[in-house]
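Missing here: one protein chain of the complex. Every other protein chain is in place.
Chain naming follows the written order as A and B, and within any one chain the residues start at number 1.
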Amino acid sequence: MFNKDTLEQSGALRRKWEDAVKETVSKHADQKKDWTTISNLPIKRVYGPEDMKEMDFEKDSGYPGQYPFLRGNQPTGYRGRNWTFRMFSGMGTAAETNKRWKYLLTTGQTGLSAAFDMPTLMGYDTDSPKAMGECGRCGVAIDTIEDFQELVEGIPLGKISTSMTINPPATVLWAMYCACAEQQGVPLTKISGTIQNDMLKEFIAQKTFLCPPEPSVKLISDTIEFGTKYVPKWNTVSISGYHIREAGSNAVQELAFTLRDGIEYVEDVIRRKGLDVDEFAPRLSFFFDAHIDFFEEICKLRAARRMWARIMKERFHAKNPRSLWMRFHTQTAGCSLTAQQPYNNVVRTAVEALSAVLGGTQSLHTNSLDEVLCLPSEQAVQIALRTQQIIAEETGVTNTIDPLGGSYFIETLTNEMEEKAWEYIHKIDDMGGMIPAIEKGFPQMEISDASYRFQQQIDDKEKTMIGVNRYKDEKEKTAVPILEIDETVEETQLKKLADVKRRRDNRKVQSCLQDLKSACKTGKNVMPFCIEAVKNKVSVQEICDVYRDVYGEYRDPGIY
Amino acid sequence: MKELSKRIIEGDVRSASHLIRNIEDQMPGTDDVMRELFTVKKDTHVIGFTGSPGAGKSTLTDGLITAYRKLDKTIGVLAVDPSSPFSGGAILGDRIRMVQHATDRKVFMRSLSARGSAGGLSKAAGEAVQIMEAMGKDRILVETCGVGQQEVDIIDHAHTVVVVLVPGMGDEVQTIKAGIMEIADIFVINKANRDGAQKLYREISAMLASSPSNKEAPERRWKVPIVMVENLNDHDKFQQSVETLREKLDEHYEYLIKNHLLANKAQHKIEAELKEALWSRIFQPVVDKLYADGEMEQMIDRLVKKETDPYTLADKIAKEYLDK
Partner (left out) sequence: MNRKIRILLAKPGLDGHDRGVKVLARCFRDAGFEVIYTGCHQTPEEIALTAIQEDVDVVGLSCLSGAHNALFPAVVKDLKQNGAEDIVVFGGGIIPEKDMPSLHKAGIQAIFTPGTPMQATVDWLNEHITPRD
């Protein structure tokens, strides 16, 4: 990046500076010996031109909107359009969530995002014995399309984009969305949104699963194919590093495992569905964590964008420039929040949100200060949303694109993280891909090691969490208001489900399930069968039981 | 007869598990109960599984439990996991893969920690087998990773030994080195849908064909079968191959009975048990005493300084105790 003269000059000045440092340190030692990121990457005292001398401006950087998109996908950055302020929410019954959504739309939120309760996420109905005590606890409970209709009642599905955090039963919930849109008179070509639908990270990190990895990936390829053909504005998979990070990985692992998951999906769709990479790659989306180590996170996001562009171009020979774009949503790090002195979480979230914005995110969720204690209260959600609005409209950080680009430190750390992530990706390639790697327990074990190490560092005060291992307030009592979940939710939901099961045409239900089962057995795309089934009020669990029956049930191998 | 022995014979899981623990922890007083349990007449097929970590033994055991439960057999499972060499603690996670049987009262699963090199694992495992036999279990499945002499010793307590291999894990070389080939009554090639399964099959077949160990007359000879267990992702297929394994296990047990070899195996088993009883009564107290007296430390100190050698010291101690 620099010519010989600059490097010579810089070298001479650096030697002078090094002497000065030596002298200062001999009189006044540094505060600590090791300076590392939260992921334990060593950081130098200062960076200069010699650190990035190997970097090639055209090959490795370019301007925004130019390959390899290090500096952003869009030539106009946030000047053309801010990121989407998308706050994840859902609780109790569909009607309650619907009310919350309508409220959020009046406060300036620009996209909806649905959180489901554990039984829905795992493909059980509220009346399953496995669902005991879980109904409506950490999201909205959906058993049949009647619940879904209540959820989206009065929300114009042709105008608003909706993100649904749903994985194993993604086909079912998406089918419900499609069916509801039809009922509103909105054609499938007009609806937009995202289903998370990323199973590989579930096996690696979040442990919400139904079937073994192989058939799970097959179902994802079904949705990608269906979306490509009939629902072109939908993001059918959100390849997620967020959960990997929250499970305790470090930043490089998050980067590497997420991208490798992406590779696995692309390969499967090409192999299984025979689609051309450029037909579906533009609809792939990603989802990252914004943790508390400010610069590391910015570099991670920049590196992710560049690496995906390289993967698409070099590995998959994509030609459509949109295939090369990594579009991603970011959420601030839930695991960085503390139950102790919870108001400090507002500050953490602001710093993390800023790193996501400086990393060029397309969409952002900011955590509420009480999220480590309970589901967020309305007031807490408002502060979190306002945090994004302050960043976008007051701070001036959106004035120029990639304001940290060209910083010696940022570029060097971006390069280093990319290099380390490639090492992981190549290792997983050598294992035969992500599925064999998961079967071996490789990514799971790497994450376990990293999370245990981090916890030890917290316990030993090598890393700081304010209020937890430093500046503790021994007299502290939780002072934030706690959102109460109505204890009658489960009862209401059970009644409703029993009622639907009585009213519906149960012969039709059986025939829908039979059709779905034979589609599964013959390897057909399940989506049309799911849509037909949910229209006939087949429940989430009834469809998932077909998957369990045909594909087998995956149980947690409990790798520690 | 003691109350505890009675409860165990009646099948009380809690009493049995606690006795196993007392044996593991080398608590005093267990021998009295074991004496009583030893005389209980048993009709149990004890099956040992060994193979390298990651070979899928637990998943296989899980499938076998399903197969045996279909025939209404009662089951005991002993799963041995390694322990941390630093703390002596352990994470025992084998039963995760058998969770579907957790609420089946006819299945008793117990995890054992190898407890480092402190010894006594084989004794504990052997006595745990006896306890499960006394409980009247029809089948006992003992699972251990095939690394280290201690783990191999456990296999002495089994009537039938199943060696589990996986293609492409370097198992081929490893097992031959470990001398595990000789102890196998049945081979399982697990994850047989992987590349290299056929190659592994051929290698084992070739090795078995040239094995000099079997000197029995052909009609009395046990032909060691190789069972391929396929695709763990395809549940039906997996369970089918486990059925095949179950049949082979039954055949082997019948073979032992028909040829009056069960007595041989039993003799072998009893010999191992006796050796362990002797070990715990002769060797262990000596070592314990050396530690307690601080003599061990002194000797180690002298050895470090090269003032003497281990052989001289051992001779001296042996003379001291054996002459008594």
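Operating definition for what follows: a contact is a pair of C-beta atoms (placed from the backbone, for glycine too) under 8 Å apart; a residue touches a chain by one contact, two chains touch by 3 or more.
Here the structure is a predicted model, which is why all the values come from computation and not from measurement.
**Student:** Using the touch definition from the top, which of A:30, A:54 or A:556 touches the missing chain?
**Tutor:** Per the contact definition at the top, the residue touching the missing chain is A:556.
**Student:** Using the touch definition up top, pick the residue from B:27, B:206 or B:300 that touches the left-out chain.
**Tutor:** Hidden-chain contact among the options goes to B:27.
**Student:** One chain is left out of this view; which of A:374, A:431 or A:550 touches it in the full complex?
**Tutor:** Per the contact definition at the top, the residue touching the missing chain is A:374.
**Student:** In the whole complex, what residues of chain B lie against the chain that is missing from view?
**Tutor:** Chain B touches the chain not shown through residues 13-14, 17-18, 20-21, 25-28, 83-84, 86-93, 95-96, 99, 102-103, 105, 108-111, 113, 115, 118.
**Student:** Applying the definition given at the start, please give the residues of chain A touching the unseen chain.
**Tutor:** Touching the chain left out of view, chain A contributes residues 118-119, 121-122, 124, 129-134, 137-138, 202, 206-209, 246-248, 335, 338-340, 372-375, 448, 451-452, 455-456, 458-459, 465, 467-469, 478, 482, 485, 555-558, 560.
The definition used in the following text is that only the chains that are shown with their structure count from here on.
**Student:** In angstrom, rounded to a whole number, how far apart do the mean CA points of chain A and chain B lie?
**Tutor:** Result: the chain centres lie 45 Å from each other.
**Student:** Can you list the chain B residues touching chain A in their complex?
**Tutor:** By the definition above, chain B touches chain A via 54, 91, 93, 96-97, 99-100, 232-235.
**Student:** Chain B touches which residues of chain A in the complex?
**Tutor:** Interface residues on the chain A side: 212-215, 440-441, 552-553, 555-558, 560.
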